[in-house]
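Before any comments, here is the structure.
Rest of the complex left out; these chains stay put.
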């Protein structure tokens, strides 16, 4: 992580925090025990980043070797369990925190891939992977079809965010930090609007399984 | 990929193409949206190769860094969606393209592992992984038991193809290219015959779950 400066490091920990809340809430709603909740929270928070680090050759993955990720994920889990009555009153808290984590990780995932010297395609694909990887692992472990394959615009928001990062770094119109903040806002806004207005990408099938 | 010469590169792209058709068809039949279809098509086409590249130390994986894989997968997806009435008329098109991709990837997976200097066991196991990995990921994401664990001879055909590649390269009776073409034909023929005649490996259980 020392190839990225402080802003991305902070965004990465923020993404870890909100994804862990999202993961802990989902695991608690599913009735898992304390350890199961911690495992799911950690996997949602760090799983996508670990996949990215394996693919860019950042060994060992930061999610495993940097204790801050584990501590942040466990604090978020503790807060979720301790303050559950409050968390529960938030309107669709899992979806909100999930959208924020999605945006943060799409941007930091793309930036880290570029920082390790890989090309724009790798940065876009691993930006998406960082953003959706943890959630996909959560859904696989909880034995349901991953939310990225469901209807609302989700991974496509991450794609747009990562694409803005790569194009912004390529064109160099504004500083890399402003590109990241701009990409973050666009990605988060699109995801929230898609959730609110139930925007969907076209579905091509008429013969869905019953 | 530059350690492999043009023949394997072509076979690898051909496998990507047919696996993407297979993936897009399965995702469309499942009623996923446009992005979900693209994701599943890409994962079926490149997932096995990415697993192989992580295991042989080819970082970043060719499926992520070489744009041709992404483009070929997206062209195959576009063709599948655009020409769906034709694709649908083919008899069991998913199974046919799946068998062709299985054979192509078993051979190129084994060849690439050998080209990176690994031993015959790694080449055979990663030949199978390349061949079945994408399909296994597809089935996990679509929340069903992977087809390789179902009855018809599937991964065992990939095992045979990869084994012929390793033995052929070891014994050096004929050139490596002819070994690959021979292995490809054997693997594809066995898979198609197994499909047609419903060849199965022995099942050891009498108390199947209801």
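The chains carry the letters A and B, assigned in the order they are written, with residues numbered from 1 in each.
In this text, a contact is a pair of C-beta atoms (placed from the backbone, for glycine too) under 8 Å apart; a residue touches a chain by one contact, two chains touch by 3 or more.
Quick caveat: nothing in here was measured; it's all calculated off a predicted structure.
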Statement: Here 2 chains sit in place, yet the whole complex recorded in the file consists of a number of copies equal to 3
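We take it that only the chains that are shown with their structure count from here on.
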Statement: The C-alpha superposition of subunit A onto subunit B, two copies of one sequence, needs a rotation in degrees (nearest 5) of 120
Query: In angstrom, rounded to a whole number, how far apart do the mean CA points of subunit A and subunit B lie?
result: 29
Message: With touch defined as at the start, can you tell me which subunit A residues reach subunit B in the complex?
response: 54-57, 118-119, 121-122, 125-126, 136, 140, 143-146, 148-151, 153, 155-156, 159, 200-205, 207-209
Message: Considering only the defined contacts, which subunit B positions touch subunit A in the complex?
response: 27-37, 39-40, 50, 54, 59-61, 64-65, 67, 70, 81, 84, 140-143
